[in-house]
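Quick one: this structure, given as C-alpha coordinates, is what I'll be asking you about.
Left out: one protein chain. Kept in place: all the others.
The block that comes next holds chain A.
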(Lines give C-alpha, C1' and ligand atoms only; values in the text may rest on other atoms or scores of the structure.)
Protein backbone atom coordinates (compact mmCIF):
# COMPACT_ATOMS: atom_id res chain seq x y z
CA UNK A 1 0.00 0.00 0.00
CA UNK A 2 1.14 3.52 -0.78
CA UNK A 3 2.24 5.77 2.04
CA UNK A 4 4.02 9.09 2.11
CA UNK A 5 3.92 12.82 2.68
CA UNK A 6 1.90 15.43 0.83
CA UNK A 7 3.13 19.01 0.65
CA UNK A 8 0.42 21.64 0.32
CA UNK A 9 -1.03 24.74 1.88
CA UNK A 10 -4.30 24.14 3.74
CA UNK A 11 -7.59 23.81 1.90
CA UNK A 12 -6.09 23.45 -1.51
CA UNK A 13 -8.71 21.94 -3.81
CA UNK A 14 -5.95 20.35 -5.87
CA UNK A 15 -4.58 18.57 -2.82
CA UNK A 16 -8.10 17.47 -1.84
CA UNK A 17 -8.15 15.10 -4.81
CA UNK A 18 -5.15 13.21 -3.53
CA UNK A 19 -6.36 13.21 0.07
CA UNK A 20 -9.83 11.95 -0.87
CA UNK A 21 -8.38 9.23 -3.07
CA UNK A 22 -6.20 8.20 -0.15
CA UNK A 23 -9.28 7.91 2.07
CA UNK A 24 -10.84 5.46 -0.38
CA UNK A 25 -7.74 3.32 -0.68
CA UNK A 26 -6.77 3.71 3.01
CA UNK A 27 -3.36 4.83 1.82
CA UNK A 28 -1.39 6.39 4.64
CA UNK A 29 -0.87 9.96 3.40
CA UNK A 30 0.19 12.65 5.84
CA UNK A 31 0.19 16.35 5.09
CA UNK A 32 3.52 17.83 6.14
CA UNK A 33 2.61 20.00 9.17
CA UNK A 34 5.78 22.11 8.81
CA UNK A 35 5.07 23.16 5.27
CA UNK A 36 5.17 26.94 4.85
CA UNK A 37 3.90 28.18 1.55
CA UNK A 38 6.40 30.37 -0.26
CA UNK A 39 9.28 29.07 1.85
CA UNK A 40 9.33 25.31 1.99
CA UNK A 41 8.50 25.02 -1.68
CA UNK A 42 11.16 27.57 -2.61
CA UNK A 43 13.91 25.86 -0.62
CA UNK A 44 16.72 24.11 -2.46
CA UNK A 45 15.88 20.74 -0.94
CA UNK A 46 12.30 20.99 -2.13
CA UNK A 47 13.21 22.21 -5.61
CA UNK A 48 15.63 19.34 -6.01
CA UNK A 49 12.76 16.92 -5.51
CA UNK A 50 10.07 19.00 -7.21
CA UNK A 51 11.68 21.31 -9.78
CA UNK A 52 8.61 23.45 -10.44
CA UNK A 53 8.19 24.29 -6.77
CA UNK A 54 4.44 23.82 -7.11
CA UNK A 55 2.09 22.15 -4.70
CA UNK A 56 0.55 19.72 -4.07
CA UNK A 57 3.66 17.57 -4.25
CA UNK A 58 4.04 14.05 -2.96
CA UNK A 59 6.97 12.11 -1.59
CA UNK A 60 6.35 8.44 -1.00
CA UNK A 61 7.93 6.59 1.91
CA UNK A 62 10.07 4.65 -0.55
CA UNK A 63 11.45 7.85 -2.07
CA UNK A 64 9.29 8.43 -5.14
CA UNK A 65 8.33 11.97 -6.12
CA UNK A 66 5.15 13.10 -7.83
CA UNK A 67 3.62 16.45 -8.68
CA UNK A 68 0.11 17.56 -9.69
CA UNK A 69 -3.01 16.75 -7.71
CA UNK A 70 -4.53 14.49 -10.37
CA UNK A 71 -1.37 12.42 -10.77
CA UNK A 72 -0.92 12.01 -7.04
CA UNK A 73 -4.58 11.09 -6.66
CA UNK A 74 -4.20 8.42 -9.33
CA UNK A 75 -1.14 6.98 -7.64
CA UNK A 76 -2.61 6.80 -4.15
CA UNK A 77 -6.08 5.62 -5.30
CA UNK A 78 -7.42 2.08 -5.52
CA UNK A 79 -8.79 0.15 -8.49
CA UNK A 80 -12.35 1.19 -7.85
CA UNK A 81 -11.39 4.86 -8.23
CA UNK A 82 -9.11 4.35 -11.22
CA UNK A 83 -11.67 2.38 -13.25
CA UNK A 84 -12.33 -1.33 -13.68
CA UNK A 85 -10.97 -1.76 -17.20
CA UNK A 86 -9.04 0.15 -19.84
CA UNK A 87 -12.12 1.83 -21.18
CA UNK A 88 -13.21 3.03 -17.76
CA UNK A 89 -9.69 4.25 -17.07
CA UNK A 90 -9.81 6.23 -20.29
CA UNK A 91 -13.17 7.68 -19.28
CA UNK A 92 -11.77 8.70 -15.92
CA UNK A 93 -8.92 10.46 -17.72
CA UNK A 94 -11.40 12.12 -20.04
CA UNK A 95 -13.30 13.64 -17.11
CA UNK A 96 -10.13 14.72 -15.35
CA UNK A 97 -9.19 16.61 -18.51
CA UNK A 98 -12.69 18.02 -18.76
CA UNK A 99 -12.37 19.28 -15.19
CA UNK A 100 -9.05 20.96 -15.87
CA UNK A 101 -9.75 22.31 -19.36
CA UNK A 102 -13.45 23.16 -19.39
CA UNK A 103 -14.28 23.92 -15.78
CA UNK A 104 -11.18 25.25 -14.08
CA UNK A 105 -10.31 28.16 -16.42
CA UNK A 106 -13.88 29.45 -16.34
CA UNK A 107 -14.10 28.92 -12.60
CA UNK A 108 -10.90 30.92 -12.02
CA UNK A 109 -12.00 33.71 -14.34
CA UNK A 110 -15.20 34.03 -12.35
CA UNK A 111 -14.17 33.40 -8.76
CA UNK A 112 -10.64 34.80 -8.61
CA UNK A 113 -11.62 38.45 -9.27
CA UNK A 114 -14.11 38.07 -6.43
CA UNK A 115 -11.46 36.76 -4.10
CA UNK A 116 -9.17 39.57 -5.27
CA UNK A 117 -6.58 37.21 -6.71
CA UNK A 118 -6.74 38.63 -10.21
CA UNK A 119 -7.84 41.99 -11.52
CA UNK A 120 -11.45 42.34 -12.58
CA UNK A 121 -11.90 42.45 -16.32
CA UNK A 122 -15.54 42.80 -17.29
CA UNK A 123 -15.23 40.99 -20.58
CA UNK A 124 -13.44 37.96 -19.20
CA UNK A 125 -15.67 37.95 -16.12
CA UNK A 126 -18.91 37.92 -18.09
CA UNK A 127 -17.61 35.35 -20.50
CA UNK A 128 -16.62 33.05 -17.67
CA UNK A 129 -20.26 32.78 -16.59
CA UNK A 130 -21.25 31.57 -20.03
CA UNK A 131 -18.36 29.11 -20.07
CA UNK A 132 -19.44 27.73 -16.71
CA UNK A 133 -23.00 27.43 -17.99
CA UNK A 134 -21.78 25.54 -21.03
CA UNK A 135 -19.69 23.11 -18.97
CA UNK A 136 -22.56 22.52 -16.55
CA UNK A 137 -24.94 21.85 -19.45
CA UNK A 138 -22.67 19.12 -20.73
CA UNK A 139 -22.50 17.55 -17.30
CA UNK A 140 -26.22 17.95 -16.75
CA UNK A 141 -27.32 16.03 -19.81
CA UNK A 142 -24.68 13.37 -19.16
CA UNK A 143 -25.86 12.88 -15.58
CA UNK A 144 -29.55 12.67 -16.46
CA UNK A 145 -29.18 8.94 -17.03
CA UNK A 146 -26.17 8.29 -14.83
CA UNK A 147 -25.57 8.30 -11.14
CA UNK A 148 -21.80 8.80 -11.35
CA UNK A 149 -19.55 9.91 -14.19
CA UNK A 150 -17.91 6.56 -14.87
CA UNK A 151 -19.44 3.18 -14.17
CA UNK A 152 -21.91 2.90 -11.31
CA UNK A 153 -19.53 3.77 -8.50
CA UNK A 154 -17.57 6.80 -7.41
CA UNK A 155 -14.34 7.17 -9.36
CA UNK A 156 -11.51 9.67 -9.66
CA UNK A 157 -13.61 11.33 -12.35
CA UNK A 158 -16.20 12.32 -9.74
CA UNK A 159 -13.54 13.38 -7.26
CA UNK A 160 -11.66 15.56 -9.75
CA UNK A 161 -14.67 17.24 -11.32
CA UNK A 162 -16.27 17.87 -7.93
CA UNK A 163 -13.09 19.41 -6.52
CA UNK A 164 -12.82 21.73 -9.51
CA UNK A 165 -16.45 22.77 -9.03
CA UNK A 166 -16.05 23.46 -5.30
CA UNK A 167 -15.16 27.15 -5.57
CA UNK A 168 -18.04 27.73 -7.98
CA UNK A 169 -20.62 25.98 -5.85
CA UNK A 170 -19.54 27.66 -2.64
CA UNK A 171 -19.02 31.21 -3.96
CA UNK A 172 -21.05 32.04 -7.04
CA UNK A 173 -23.52 29.38 -8.17
CA UNK A 174 -26.53 30.87 -6.46
CA UNK A 175 -29.79 28.86 -6.47
CA UNK A 176 -31.18 30.71 -9.47
CA UNK A 177 -28.08 30.01 -11.56
CA UNK A 178 -27.79 26.33 -10.66
CA UNK A 179 -31.51 25.59 -10.93
CA UNK A 180 -31.42 24.39 -14.57
CA UNK A 181 -28.66 21.92 -13.69
CA UNK A 182 -30.65 19.68 -11.37
CA UNK A 183 -28.77 16.53 -12.34
CA UNK A 184 -25.42 18.13 -11.67
CA UNK A 185 -26.67 19.46 -8.33
CA UNK A 186 -27.91 16.04 -7.31
CA UNK A 187 -24.66 14.38 -8.27
CA UNK A 188 -22.55 17.11 -6.65
CA UNK A 189 -24.46 16.82 -3.37
CA UNK A 190 -24.10 13.08 -3.39
CA UNK A 191 -20.35 13.23 -3.97
CA UNK A 192 -19.56 15.94 -1.42
CA UNK A 193 -21.59 14.04 1.19
CA UNK A 194 -19.69 10.79 0.79
CA UNK A 195 -18.03 10.06 4.15
CA UNK A 196 -14.59 9.94 2.52
CA UNK A 197 -15.14 13.32 0.92
CA UNK A 198 -16.46 14.91 4.09
CA UNK A 199 -13.55 13.56 6.07
CA UNK A 200 -11.20 15.66 3.95
CA UNK A 201 -13.20 18.71 2.91
CA UNK A 202 -15.72 19.02 5.74
CA UNK A 203 -19.23 20.23 5.17
CA UNK A 204 -19.74 21.96 1.84
CA UNK A 205 -22.17 24.84 2.10
CA UNK A 206 -23.71 25.75 -1.21
CA UNK A 207 -23.76 29.39 -2.20
CA UNK A 208 -26.98 31.22 -1.33
CA UNK A 209 -26.09 34.47 -3.03
CA UNK A 210 -23.37 34.99 -5.60
CA UNK A 211 -20.40 36.92 -4.26
CA UNK A 212 -19.59 40.15 -6.12
CA UNK A 213 -16.34 41.63 -7.25
CA UNK A 214 -14.82 44.04 -4.76
CA UNK A 215 -12.09 46.03 -6.54
CA UNK A 216 -10.66 47.13 -3.20
CA UNK A 217 -9.85 43.58 -2.30
CA UNK A 218 -7.62 43.21 -5.31
CA UNK A 219 -5.82 46.46 -4.55
CA UNK A 220 -5.31 45.46 -0.96
CA UNK A 221 -3.97 42.05 -1.80
CA UNK A 222 -1.71 43.29 -4.54
CA UNK A 223 -0.54 46.27 -2.48
CA UNK A 224 0.37 43.95 0.31
CA UNK A 225 2.08 41.59 -2.05
CA UNK A 226 4.30 44.36 -3.35
CA UNK A 227 5.30 45.59 0.05
CA UNK A 228 5.86 42.30 1.79
CA UNK A 229 9.56 42.77 2.30
CA UNK A 230 12.27 40.47 3.48
CA UNK A 231 12.10 41.50 7.10
CA UNK A 232 8.52 40.28 7.30
CA UNK A 233 9.45 36.79 6.40
CA UNK A 234 9.81 35.66 9.92
CA UNK A 235 6.46 36.98 10.99
CA UNK A 236 4.88 35.41 7.98
CA UNK A 237 6.28 32.10 8.98
CA UNK A 238 4.89 32.33 12.44
CA UNK A 239 1.55 33.31 11.14
CA UNK A 240 1.44 30.35 8.82
CA UNK A 241 2.28 28.05 11.65
CA UNK A 242 -0.58 29.32 13.69
CA UNK A 243 -2.81 28.70 10.77
CA UNK A 244 -1.78 25.10 10.61
CA UNK A 245 -2.73 24.62 14.19
CA UNK A 246 -6.21 25.92 13.70
CA UNK A 247 -7.21 24.94 10.20
CA UNK A 248 -10.85 24.41 11.07
CA UNK A 249 -11.30 27.88 12.38
CA UNK A 250 -9.61 29.31 9.34
CA UNK A 251 -12.07 27.70 7.08
CA UNK A 252 -15.09 29.54 8.31
CA UNK A 253 -13.39 32.84 8.72
CA UNK A 254 -11.49 33.05 5.51
CA UNK A 255 -12.79 32.05 2.13
CA UNK A 256 -9.65 33.56 0.64
CA UNK A 257 -7.81 30.47 1.75
CA UNK A 258 -9.38 28.48 -1.02
CA UNK A 259 -7.67 30.52 -3.65
CA UNK A 260 -4.71 29.70 -5.69
CA UNK A 261 -1.17 29.10 -4.54
CA UNK A 262 0.99 32.19 -4.06
CA UNK A 263 -1.85 34.55 -3.49
CA UNK A 264 -3.26 32.49 -0.72
CA UNK A 265 -0.22 33.06 1.42
CA UNK A 266 0.05 36.73 0.62
CA UNK A 267 -3.61 37.38 0.95
CA UNK A 268 -3.83 35.95 4.40
CA UNK A 269 -1.30 38.49 5.53
CA UNK A 270 -2.69 42.02 5.31
CA UNK A 271 -6.01 40.87 6.62
CA UNK A 272 -4.82 39.66 9.93
CA UNK A 273 -2.02 42.21 10.06
CA UNK A 274 -3.79 45.49 9.46
CA UNK A 275 -4.41 47.02 12.89
CA UNK A 276 -6.97 49.35 11.35
CA UNK A 277 -9.11 46.36 10.62
CA UNK A 278 -10.81 46.63 14.01
CA UNK A 279 -12.19 50.05 13.12
CA UNK A 280 -15.27 50.58 10.95
CA UNK A 281 -14.51 51.23 7.30
CA UNK A 282 -16.67 54.28 6.80
CA UNK A 283 -17.32 55.87 3.45
CA UNK A 284 -14.03 57.69 2.93
CA UNK A 285 -11.90 55.86 0.40
CA UNK A 286 -8.28 56.55 1.18
CA UNK A 287 -7.00 55.09 -2.08
CA UNK A 288 -9.33 57.15 -4.22
CA UNK A 289 -8.40 60.30 -2.39
CA UNK A 290 -4.68 59.65 -2.71
CA UNK A 291 -5.08 59.06 -6.40
CA UNK A 292 -6.93 62.34 -6.74
CA UNK A 293 -4.29 64.16 -4.69
CA UNK A 294 -1.49 62.76 -6.83
CA UNK A 295 -3.14 63.39 -10.18
CA UNK A 296 -5.01 66.63 -9.67
CA UNK A 297 -4.11 70.14 -8.70
CA UNK A 298 -4.80 71.11 -5.05
CA UNK A 299 -7.59 73.36 -6.28
CA UNK A 300 -9.43 70.16 -7.13
CA UNK A 301 -8.12 67.62 -4.65
CA UNK A 302 -8.79 69.70 -1.52
CA UNK A 303 -12.51 70.27 -2.31
CA UNK A 304 -12.61 66.57 -3.19
CA UNK A 305 -11.20 65.77 0.24
CA UNK A 306 -13.90 67.74 2.03
CA UNK A 307 -16.61 66.33 -0.16
CA UNK A 308 -15.65 62.71 0.56
CA UNK A 309 -14.32 63.00 4.09
CA UNK A 310 -16.23 60.84 6.59
CA UNK A 311 -15.99 62.53 10.03
CA UNK A 312 -17.78 59.61 11.69
CA UNK A 313 -15.01 57.15 11.05
CA UNK A 314 -11.96 59.26 10.22
CA UNK A 315 -10.19 62.03 12.06
CA UNK A 316 -7.82 64.89 11.25
CA UNK A 317 -4.81 65.63 13.46
CA UNK A 318 -2.15 68.25 13.78
CA UNK A 319 1.28 66.93 14.75
CA UNK A 320 3.97 69.39 15.87
CA UNK A 321 7.55 68.39 16.49
CA UNK A 322 8.48 68.94 20.15
CA UNK A 323 12.16 69.71 19.72
CA UNK A 324 12.27 72.29 16.94
CA UNK A 325 15.13 74.11 18.65
CA UNK A 326 17.35 71.07 18.11
CA UNK A 327 16.82 71.03 14.35
CA UNK A 328 19.86 72.11 12.36
CA UNK A 329 20.37 71.33 8.68
CA UNK A 330 17.23 71.23 6.52
CA UNK A 331 18.18 67.95 4.83
CA UNK A 332 18.62 66.29 8.23
CA UNK A 333 15.20 67.46 9.34
CA UNK A 334 13.71 66.12 6.14
CA UNK A 335 15.31 62.76 6.83
CA UNK A 336 13.63 62.85 10.20
CA UNK A 337 10.25 63.06 8.48
CA UNK A 338 10.90 60.46 5.81
CA UNK A 339 12.41 58.13 8.40
CA UNK A 340 9.25 58.33 10.42
CA UNK A 341 7.18 57.63 7.29
CA UNK A 342 9.20 54.53 6.62
CA UNK A 343 8.73 53.21 10.10
CA UNK A 344 5.01 53.77 9.74
CA UNK A 345 4.83 51.93 6.44
CA UNK A 346 2.06 49.60 7.51
CA UNK A 347 -0.10 52.58 8.38
CA UNK A 348 -0.13 53.91 4.83
CA UNK A 349 -3.20 52.09 3.70
CA UNK A 350 -5.53 53.92 6.06
CA UNK A 351 -3.64 57.16 6.62
CA UNK A 352 -2.57 60.26 4.75
CA UNK A 353 -0.30 63.07 5.89
CA UNK A 354 1.45 66.15 4.71
CA UNK A 355 4.31 67.11 7.01
CA UNK A 356 6.18 70.34 6.27
CA UNK A 357 9.43 71.89 7.23
CA UNK A 358 9.36 75.64 7.73
CA UNK A 359 12.35 77.98 7.92
CA UNK A 360 16.03 77.47 7.09
CA UNK A 361 19.11 75.79 8.55
CA UNK A 362 19.31 76.18 12.34
CA UNK A 363 15.99 78.01 12.44
CA UNK A 364 13.22 75.66 11.46
CA UNK A 365 10.18 73.73 12.63
CA UNK A 366 8.37 70.57 11.63
CA UNK A 367 4.61 70.17 11.70
CA UNK A 368 2.01 68.35 9.70
CA UNK A 369 -1.61 67.43 9.11
CA UNK A 370 -2.58 63.79 9.40
CA UNK A 371 -5.75 61.95 8.44
CA UNK A 372 -6.46 58.40 9.46
CA UNK A 373 -9.19 55.93 10.14
CA UNK A 374 -10.64 56.01 13.65
CA UNK A 375 -11.11 58.75 16.20
CA UNK A 376 -8.12 58.06 18.42
CA UNK A 377 -4.41 58.36 18.01
CA UNK A 378 -3.65 55.67 15.44
CA UNK A 379 -0.12 54.99 16.65
CA UNK A 380 -1.34 53.12 19.68
CA UNK A 381 -2.93 50.48 17.45
CA UNK A 382 0.35 48.77 16.74
CA UNK A 383 3.60 48.52 18.70
CA UNK A 384 5.46 48.97 15.39
CA UNK A 385 4.18 52.51 15.08
CA UNK A 386 5.27 53.85 18.43
CA UNK A 387 8.87 54.79 17.72
CA UNK A 388 8.45 58.39 16.59
CA UNK A 389 5.07 59.66 17.62
CA UNK A 390 6.04 60.68 21.13
CA UNK A 391 8.40 63.31 19.73
CA UNK A 392 5.36 65.15 18.46
CA UNK A 393 2.53 67.00 20.14
CA UNK A 394 -0.76 65.69 18.79
CA UNK A 395 -3.91 67.74 18.57
CA UNK A 396 -7.14 66.48 17.12
CA UNK A 397 -8.79 69.01 14.82
CA UNK A 398 -12.49 69.65 14.50
CA UNK A 399 -13.33 68.84 10.88
CA UNK A 400 -16.20 71.34 10.95
CA UNK A 401 -14.23 74.41 11.98
CA UNK A 402 -13.01 76.98 9.51
CA UNK A 403 -9.61 76.97 11.16
CA UNK A 404 -9.14 73.30 10.32
CA UNK A 405 -10.13 73.95 6.73
CA UNK A 406 -7.48 76.62 6.49
CA UNK A 407 -4.81 74.39 8.02
CA UNK A 408 -5.68 71.53 5.72
CA UNK A 409 -5.49 73.78 2.72
CA UNK A 410 -2.18 75.25 3.84
CA UNK A 411 -0.47 71.94 4.55
CA UNK A 412 -1.91 70.00 1.61
CA UNK A 413 -0.89 72.70 -0.83
CA UNK A 414 2.46 73.39 0.86
CA UNK A 415 2.01 77.12 1.40
CA UNK A 416 2.06 79.62 4.26
CA UNK A 417 4.21 79.86 7.37
CA UNK A 418 4.48 78.18 10.74
CA UNK A 419 3.30 79.80 13.97
CA UNK A 420 6.53 81.71 14.33
CA UNK A 421 6.25 83.06 10.81
CA UNK A 422 8.96 80.88 9.25
CA UNK A 423 8.40 80.40 5.56
CA UNK A 424 7.49 77.05 4.02
CA UNK A 425 10.63 75.21 2.92
CA UNK A 426 9.82 71.60 2.07
CA UNK A 427 6.95 69.19 2.38
CA UNK A 428 6.69 65.41 2.50
CA UNK A 429 3.55 63.47 1.71
CA UNK A 430 2.69 60.22 3.49
CA UNK A 431 0.53 58.21 1.15
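Here is the rule we go by: contacts are C-beta pairs under 8 Å (C-beta built on N, C-alpha and C of every residue); 3 or more make two chains touch, one makes a residue touch a chain; residues count from 1.
We adopt the following convention: contacts and distances are computed from a predicted model.
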item: Complex member absent from the view - protein name from UniProt, among "GST C-terminal domain-containing protein", "Armadillo repeat containing 7", "DNA replication complex GINS protein PSF2" or "RNA (guanine-9-)-methyltransferase domain-containing protein 1"; value: "GST C-terminal domain-containing protein"
item: Touching the absent chain when the full complex is considered, from A:3, A:137, A:189 or A:375; value: A:189
item: Residue among A:144, A:199 or A:332 that touches the chain left out of view; value: A:144
item: Where the unshown chain meets chain A, residue by residue; value: 144-148, 151-153, 182, 185-187, 189-191, 193-195
